[in-house]
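With one protein chain held back, the other chains of the complex are shown just where they sit.
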Amino acid sequence: MLRALRSIVARDLRLSLRRRGDVLNHLVFFVIVVTLFPLGVGPEPNLMRIMAPGIVWVAALLAAMLSLQRLFASDYADGTLEQMLISAQPLGLIVVGKIVAHWLMSGLPLTLLAPVLGLQFDLPQQALGVLTLSLLIGTPVLSLIGAVGAALTLGVRGEGVLLALLVLPLYIPVLIFGAGGVAAMANGLGAGPHLSLLGAFLAISCVVAPWAACVALRVAYD
Amino acid sequence: MLEARDLACERGDVRLFAGVSFALAAGELLLVQGPNGSGKTSLLRLVAGLSRPAAGDIRWTGEDIRKLRENYARELLFVGHANAVKDEFSADENLAVARELAGRKSTPLERADALERIGLAARARLPARYLSQGQKRRVALARLCLAADTPLWILDEPFAALDARALATVVALVDEHLARGGMAILTTHQEVAIATRLRHVIALD
Partner (left out) sequence: MKATTLEAHADGRGNALLRFAAPQAFFPLAGKMIPWFAALAVVFAVGGLYVSFFVAPTDFQQGESYRVIFIHVPAAWMSMFLYVVMAAWAAFGLILNTRLSGMMASAIAPTGALFTFIALWTGALWGKPTWGTWWVWDARLTSELILLFLYLGFIALTTAIDDPRRAERAGAVLAIVGVINVPIIYFSVKWWNTLHQGASVSLTKAPSMAATMLAGMFLMALAAWMYSFAAALWRVRSIILERERDALWVRERGGGA
């Protein structure tokens, strides 16, 4: 079982590494979006320090959302996905494997990049730590919920925008707990409760999202 | 033993076919014929368990395939319209991934033999993006060489886009499979000489 999971994750990672451009593009997109905010709002340091967690998190949501199309679309297009649906491996296992690989190639790099971006906004060290931690807990949720949206919109007209429409509202709790944690830290309230709630949301997503994504994939072929 | 009873299939509002029944025993071949759009591919996808019939049921050794799920999938090899070949992977890697999805291991040697037989030995390590349409099809069909232990083969237009030599190879593979007691369901436009006399034909209109 674990071996099968590992081989699925390995396959998707290998595929991503052969398309390095895609992964890098999303990271660059993330950096550009973050950079746009000071240009739009004005570089007032105090304001920037307050807005930084929200900006980084919103940019992370958008970058994660854009990368979702990588998750199933190419496998759908070339027929690999139908082989997965009638695979001897349980579909749930395959879906979980793909989500893990997706996170390793989108959520994790974003998380690692975030402290650097935080420095641009002059975030204090502690806040940087909380920001990174919140992204570490929160970005897997983005991949999980995103998988449901990606599966639902497979081969549908106006796929990209529709995916955003479905997934972004569901991302709101992640945004609130994630960015809120950093803000609470800055206000001297401590980020513990926010991060615990984010963790709870992650736990719920781990249970619901793979199941829903499996059903959605079967529906796409029915 | 594969049994289908009274299958019906709808695509959107259109009913493609209804009342299709058949039974397939060891060593038997089922040819599905009909013009474009008559539902040949849809029938194959129903039998593979990819989509569910609007009516009727499909049984494998007496049990509904939707209940068996992975246990049915393990007994099944499906080559669809789409090749399931990744451009970024070489023929060899594609074959390895396909075998893993089928829940079986394969050694590099076995895969090399398979690719040799299907006529891709020289291009086994090349990313599939550099292969022609017919060569990609052969990568997908190379799975047949490794699937001696898989009793049910479902092949959608396996002979399309193949040259004469590859076609002969695939026909031979199906023959061998039937001879050792396997079952095969296939659609084709070409009249091909598959040796078995145990053949059923379903004509869709």
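To keep things simple, chains are lettered A and B as they appear, and every chain counts its residues starting from 1.
The definition used in the following text is that a residue touches a chain if its C-beta (ideal position, glycine included) is under 8 Å from a C-beta of that chain, and two chains touch if they have at least 3 such contacts.
Quick caveat, the model's predicted, so the values are computed rather than measured.
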item: Contact set of the excluded chain (shown chains only); value: A, B
item: Among A:Ala59, A:Ile137 or A:Ala220, the residue in touch with the chain that has been omitted; value: A:Ala220
item: Touching residues on subunit A - with respect to the absent chain; value: 145, 148, 152-153, 156-158, 162, 165-166, 168-170, 172-173, 176-177, 180, 183-184, 189, 197, 201, 204, 208-209, 212, 215-216, 219-220, 222
item: Hidden partner chain, residues of subunit B it touches; value: 10-15, 18, 55
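Please note the rule applied: only the chains that are shown with their structure count from here on.
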item: Residue ranges of subunit B in contact with subunit A within the complex; value: 45, 48-52, 69-70, 73-74, 76, 78, 80-89, 93, 97-98, 100-104, 127
item: Complex interface listing, subunit A residues touching subunit B; value: 4, 7-8, 11, 14-15, 18-19, 74, 77-80, 82-90, 221-222
